[in-house]
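Would you mind keeping the following structure in view while I ask a few things?
Note that one protein chain is taken out, while the other chains of the complex remain in position.
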Amino acid sequence: MLKYLIKKLYIYILTFFFAVTIDWLIPRFMPGDPIGVLVSRFTGLPESAKVMYSYLTKAFGLQLPLWKQYINFWIAIFKGDLGISIYLYPKPVLSIIAQSVPYTLIVLLPAILLSWTVGNYIGAISARHKSLDSSMLPIFYIITSIPYMWLGILLAWALGIVFGIFPIAGAYSFSMRPNWSWQFVVDFLKHWILPFLSLFIVQIGGWAIGMRNLIIYELEANYSRYLEVLGASEGLIRRYAFKNAILPQITGLALQLGTIVAGSIATEVVFAYPGMGYILLQGILNQDYFLVQGVFLFIIIGVLLANFLVDILYMIVDPRIRLGLGGENV
Amino acid sequence: MKEFIYFAFKNTKFKIGLAILLFFLILAIIGPYVSHYKDPLEYVSMSNLPPSRENWLGTTTFGQDVFTQFVYGLRSTFFIGLFGGGLATIIGLLIGFIAGYKGGLLDDLLMMLTNILIVIPTLALLIIIAAYLPYRGIGIQSVIIGLTAWPWTARAVRAQTLSLRSREFVNLAKITALRPLKIVLEEIAPNMMSYVVMVFILQFAGAILAAVGLDFIGLGPTKGISLGLMLQYSTLWNAIQLGIWWWFIPPGLAITMIVSSLYFLNIGLDEIFNPRLREE
Amino acid sequence: MIKAKDLTKVFNSGLLLSKNIITAVDEVNFEIGRGEILALVGESGSGKSTIGKMMLKLLKPSGGQILLEDKDIFSISNNKEFYSRVQGIFQDPYSSFNPIFKVNRIFKLVRQSFKKEISISEWNDRVEEVLKKVGLNAGDVLNKYIHQLSGGQLQRLLIARALLMDVEVLVADEITSMLDASTRVDVLEALLSLKEIGASILFVTHDLSQAYYISDKIVVLYKGSVVESGSIEKVFSNPMHPYTRMLLDSIPQLDRKWEEDRISVEDFDKSRAAWKEGLCKYIDRCSLADVNCMRPKLKLVEEDHYVACVKI
Partner (left out) sequence: MVEIKGLKIYYKTLRGDAKALDDVTFTINDREILGIAGESGCGKSTLGNSLILLKPPMKYVSGEVRLNGERLPIDNTVEMRKYRYKKIYLIPQYAMDALNPTRKIGGIIKDLVGQHRVKYEEIEGRLHERLRMVKLPKDILNMYPFELSGGMKQRLVLVISTLLNPDLLIADEVTSALDVSSQKAVSLMFKEFRDREIVNSIIFITHDIAVLYQIADRIVIMYAGKVVEIGPTEEIMANPLHPYTKALIKSLPNAGIRHTKEKLEGIPGHPPNLINPPAGCRFRDRCPLADENCLEEPPLAEINKGQYVACWKVKDL
């Protein structure tokens, strides 16, 4: 069991190292002078451009030899100093991101967990008999093909504008100050429902298809046939099949995290929901390079942590791994 | 091959998928010739006009003709799907073949790289790369999507190569003193042709979705138009609040239909190639 | 003439970090003369297929050598030269042919690799002739896809292929285990025709009756080591090693019934406890075993008959 954990940790550390290196590499090896490109887009006066230019070169430490820059970069990360944001000058990047992370998590976590459970459940039901399967499967496939942000737009337009039930921008109405009053909570939830709903629906299709295929595979496995031959009821056979089919779905959750996080960025942009995605959009639109770099790192760390948690969960649930005999099939 | 055609046209999922795909393909090809206007970004008439005989899909806030933008956008979407998906499939095939056939340390290293790239959210990677490209055309966008989307293919192709490599006819080829390259190309690859086509279809769909994702957060092509950009502009300029549905519904719908038609094609092909499924 | 000298193969199943070593083949020695069939017999996991694969250079040994006419086969760099003299047939006939081509492609490839100098027409005559030798007629076998033929026919095609190349050594790795009894006999007869042209044949099998039927010498393997070997008449008529004796007892004969008392089943507990370095591998199932059964060496018990057991 320990062997499995060490191997997993080994890959995640390597991945983190790889991601940070890319993050460091890109501005330094991209064609053209990164600072020049940044400053040229900055619409200020000529002198302020010069000031910006010197500030940025110092901030990047471009005058230092490459390997020195690389080490500084790592030190900065561990110290949590991700540089100063240009867009929200002089706020440090770390605090901006720290502010936006809770909003992302409030929408993302419930959406992922609920869509995973509901999607798996529906997938299991649809594998029950042919007629249900042939009608529900196309729907699942259409849902998974919808681009994340378009579903958000549709919901915003339909529920927000045409029926006007829910507000479609921000995390809470401007007149409110965040406090624990009942009134604020209700208002907050009304703003929360649409981004959550769009992220929730768009993922269900993927999980349902995955579970449907896995269940059919398990139902055809020899142990299901043996149970049937021993007069076991349909319910018992399906319960066993579901338990075995859910395992690869757990690893699937870990692998899909990357795409889901990417999807949530787009959804936040649609609803101007002040999560990491929205911050990232502002960073890009304003060429605020440090902010973009910081958000990238946070996403990587978040995804790696989540992956590791899911792996631990998988190890506890799957006896083959826990007893260290079965080869892990991630 | 004859048998394939016979079963293909008996398979409903395959037919539906193909029909939708062809519809949008034809629309993308003949669209620009049929539309009244040549330049999608040109000011043609009043802004926010609903669909009419003059402007089949109405106009945008800038008075541009939505239908012209839509058909040019379709072209770029197919372009990215083809080249981005194609590049990803080729890289995935190469790495999958080498890792699967050679095995040993090379296999471990390549798989390490693949696992890393799978864990990192590809969109985050694209953001960093795209954010720093001074000039972004569709071509460059397909390249960066292709470079980051291959891990799924590599894993699938490696598994397929491993299973084929353990088959005895590969050993028989080895003891007939055939060179490794000949073995891969003549013994293993032909058996995977059906599999490669299905993997390419999935990559094609993946590339389209990735491109839309990038365009939407402002990292799309700096010149020309794409369905993702249409969605971005419409959201940025409050098309939802103003109820200009004809600006954001068609691009999203087109992407969804194209991608789901690709998925249907994929399941259809899977049933056609997999005799066991055909029995039902 | 082919010889295995202290042949060893070790598999490392752990990944980069952890190492757990499995010794599949443990210092095996045997020799096959011209026109001789040697049966390599053992249960699953005894390493017999691994030895077969090493002889075909499909696996590199971790220790020891395989000598073809006293020349280490891994020193013969030119593959064409080696494989023109050493050939193999595998267990699953349906997996030995590339499903998308017709079966006669294997003959075309053989000509391209080894016998380029022979003209196509002359080559086809030779193909026809060897097919007759293995009891197949070209008409209903060539130009067919593999799902149109039976397992027995496919295996005989592979034997015909070896006959075409008049090989010196043939490795037959469990070639009859997937076949029905009736077609199995034709395959064994075809193998005998190869023996007549002077080939040395390694016949890998878990079926002792077939081994007794066609082979001249026998090597009995248990968990990678040789427990008994020698001329087949001697080993079958007076088996010395407890494992060989147990195997021979277990054969469902057609003329006498099983003795019911001597059911020797892997004893669940002892096998785990006994696995210590230096002890005889058969200790967990052996009726004669006691604590100081050290790791035995093969010793001559009678002319052309070796046994590896401390007790004998």
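Letters A, B and C mark the chains in the order given here, with residues in each chain numbered from 1 onward.
By definition in this document, a contact is a pair of C-beta atoms (placed from the backbone, for glycine too) under 8 Å apart; a residue touches a chain by one contact, two chains touch by 3 or more.
None of these values were measured; they are calculated from a predicted model.
A.B. asks: Which one touches the absent chain: C:Phe11, C:Phe74, C:Tyr145 or C:Trp258?
C.D. replies: C:Trp258
A.B. asks: May I ask which residue of C:Asn12, C:Gln112, C:Ser150 or C:Asn238 touches the chain that does not appear here?
C.D. replies: C:Ser150
A.B. asks: Which of these touches the unseen chain: C:Ile21, C:Leu192 or C:Met294?
C.D. replies: Hidden-chain contact among the options goes to C:Leu192.
A.B. asks: Residue-wise, where is chain A in contact with the chain that is not depicted?
C.D. replies: Per the touch rule, chain A residues meeting the hidden chain are 221-223, 225-233, 236, 240, 243-244, 247, 318-320, 323, 325-326.
A.B. asks: Spell out the interface residues on chain C facing the chain that's missing from view.
C.D. replies: 43-44, 150, 152-153, 180-186, 188-189, 192, 206-210, 212-214, 236, 246-247, 249-255, 257-258, 260, 263-269
The rule is short, and it goes like this: only the chains that are shown with their structure count from here on.
A.B. asks: What is the distance, in whole Å, between the centres of chain A and chain B, each centre taken as the mean of its C-alpha atoms?
C.D. replies: A distance of 21 Å separates the two centres.
A.B. asks: Using Cα averages as centroids, what's the distance between chain A and chain C in whole Å?
C.D. replies: It comes to 55 Å between the two C-alpha centres.
A.B. asks: Give me the residues of chain A that touch two or more other chains.
C.D. replies: In chain A, no residue touches two or more other chains.
A.B. asks: On chain C, where are the residues touching two or more other chains?
C.D. replies: Residues 15 of chain C each touch two or more of the other chains.
A.B. asks: What part of chain A is in contact with chain B in the complex they form?
C.D. replies: 11-12, 14-15, 18-19, 22-23, 26-27, 30-32, 34, 37, 137-138, 141-142, 144-150, 153-154, 156-157, 160-162, 168, 255, 257-259, 261-263, 265-266, 269-270, 277, 280-281, 284-285, 289, 292-293, 296, 299-300, 303-304, 307
A.B. asks: What part of chain B is in contact with chain C in the complex they form?
C.D. replies: So the residues of chain B in touch with chain C come to 108, 167-169, 171-178, 187, 190-191.
A.B. asks: Can you name the residues of chain C that touch chain B in the complex?
C.D. replies: Residue positions touching the partner: 15-16, 53, 56-58, 79-80, 82-84, 86-88, 90-92, 95-100, 106, 109-110, 113-114, 158.
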